[in-house]
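Take a look at this one; I'll ask things after.
A protein chain is absent from this complex, but the other protein chains hold their places.
Let's turn to chain A:
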Amino acid sequence: MAKRIDVKDLNIYYGKFHAVDGVTLSVPPRSVTAFIGPSGCGKSTVLRSLNRMHEVIPGARVEGDVLLDGQNIYASAVDPVQVRRTIGMVFQRPNPFPTMSIRDNVVAGLKLAGVRNKSQLDEVAERALRGANLWNEVKDRLNRPGGGLSGGQQQRLCIARAIAVRPDVLLMDEPCSALDPISTLAIEDLITELKKDYTIVIVTHNMQQAARVSDQTAFFNLAGVGQPGRLVEIDDTEKIFSNPTQKATEDYISGRFG
């Protein structure tokens, strides 16, 4: 049940620091949207405010609306825990739970939500691991600690963990930045695969990756140090990479950016 996201005039703050200014964008269901832009322009910050992870940081707050299929996730009656269950997240650095086995890592979300049925959990673990292209590599050592896997395997384990709770949207913050080209390709294939069922937003510094996996691309920039980041433009990926409307976008993509 992929859902659409509409962001309306979103301002994001870290305490007094205005990090992101007035972002408005839409993400259609069953599509991949890539966020690109120079370091520090607020890509991760915007991404984290799409599932209310931003407010976990002390003093951090958000102004504006984020609508998930029309419902504002920042409405006062909404429980951030439920928002995060609906909108999953994969982080830049793989972070499996060190005390848990591979299998328990994958089903952690369900298990901690109270699902006890062992065969159901096993089934979910297998489905999620297959979905993350990891099943064949780990099926013989499901009870070993997750920390014993390679970096790329750990990242796919984290993806499996995120999709095991069947979210509607998957947010990925530079999921391949720590990976070798082969694992990167595996994850890109996976993203294309996951697109059938999920709405995906991915932050990446890799232009080719954005061009390969995404349907639309959003370019963020910041006017200067200490200034808030802004969304410069968002459009179909093909258009952004071949014929962007903004000069800044073209400069950044062609590498003429400082």
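Quick note on the criterion: a residue touches a chain if its C-beta (ideal position, glycine included) is under 8 Å from a C-beta of that chain, and two chains touch if they have at least 3 such contacts; residues count from 1.
One rule holds in what follows: contacts and distances are computed from a predicted model.
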Problem set entry | Chain not displayed: protein name in its UniProt record ("Acyl-CoA dehydrogenase", "Protein-glutamate O-methyltransferase CheR", "Phosphate transport system permease protein PstA" or "Nitrate reductase gamma subunit") | "Phosphate transport system permease protein PstA"
For this session: Have a look at A:88, A:131, A:152 or A:175 and name the one touching the chain we're not showing.
Result: A:88
For this session: Would you mind spotting which of A:165, A:186, A:201 or A:218 touches the chain that isn't drawn?
Result: A:165
Problem set entry | Residue numbers in chain A that touch the chain omitted from display | 51, 53, 56, 58, 81-82, 84-86, 88-89, 91, 93, 95-99, 108-109, 112-113, 144-145, 147-148, 158, 161-162, 165
